[in-house]
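Of the protein chains in this complex, all but one are displayed in their positions.
Then we have chain A:
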Amino acid sequence: MESNADWGSRGGLPQAFLTPGISSFSEFLKDFAPDYLPGGRTLPAGAASAKDIAPHGTTIVSITFPGGVLLAGDRRATMGSMIAQRDIEKVFPADEFSAVGIAGTAGLAVETVRLFQLELEHYEKIEGVTLSTDGKANRLATMIRGNLGMAMQGLAVVPLFAGYDEETGQGRIFSYDVTGGLYEEHDHYSVGSGSVFARGSLKKLFRPDFTAEDAAIAAVQALYDAADDDSATGGPDLFRKIYPVVAVVTADGYRRLPDEELSTLVAGVMDARREVPDGPRSPLR
């Protein structure tokens, strides 16, 4: 295979660019420049786990509501017991009608998201049509599968994919495991270190007739509960005005809630918590 390091400088088009039949950018990369794939690098053998030296992103929650889906994430990245970053973003648009949130090794996660976004755009440009929601979810599964070697050495990436299905008009949630296993979730789901607590919270808060705003409040509550009990999940930082990233995907496309909207939402949740620190109580019977 030709050396690919000079692809940009040699002028003309390397043969790989002219090869027909591949609509997937990551498949193209695998042939042409595998070093650029997030999972394409080999770690030195016998090295200690890289877990404690690479920043980790933590909790992502997702909630469906009639006509759409919401995806939210806290803003903390940790490195061992240290807070590596307090305003990291872990929720991204994947394309116009889907969003992806990532827990796990931050560097690899951001790289995976970048590649996934490009993957969807690339397919759309080459084929002239967008992938189906299931097609997008499957592509992401393949990309996570490619990262298994890294995951075994402590550099796992666990995404949560939320999309608005244009065929059915509903929001859908897909979760993954480190081996690339793909599972469709219903109503709500959460991944990351604080997910256990967030899921418990969502279980009590979720109603099938949520509006987008209700879902946003439930997400903020769930992230608060996660931050309450998990040291790696960050709560809202009112002094620095750092709020969770909350995005909704509906027939109108992807929309990230602006900070002005979120500050009111978060302030409401915090005010109520001043009275009842454990948050809203669900009925016993």
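As a convention for this text, contacts are C-beta pairs under 8 Å (C-beta built on N, C-alpha and C of every residue); 3 or more make two chains touch, one makes a residue touch a chain; residues count from 1.
Convention: contacts and distances are computed from a predicted model.
Enquirer: Name the absent chain as its UniProt record does, using one of the following: "Putative transmembrane anti-sigma factor", "Proteasome subunit alpha", "(2Fe-2S)-binding protein" or "ABC transporter".
Expert: The correct option from "Putative transmembrane anti-sigma factor", "Proteasome subunit alpha", "(2Fe-2S)-binding protein" or "ABC transporter" is "Proteasome subunit alpha", the UniProt name of the unshown chain.
Enquirer: Could you tell me which of A:118, A:148, A:238 or A:267 touches the chain that is not displayed?
Expert: A:118
Enquirer: One chain is left out of this view; which of A:25, A:161, A:210 or A:224 touches it in the full complex?
Expert: In the full complex, the listed residue that touches the missing chain is A:25.
Enquirer: Considering the entire assembly, which residues of chain A contact the chain that has been omitted?
Expert: Touch set of chain A with respect to the missing chain: 7-8, 11-13, 17-18, 20, 25, 28, 32-33, 36, 114-115, 118, 121-122, 125-126, 128-129.
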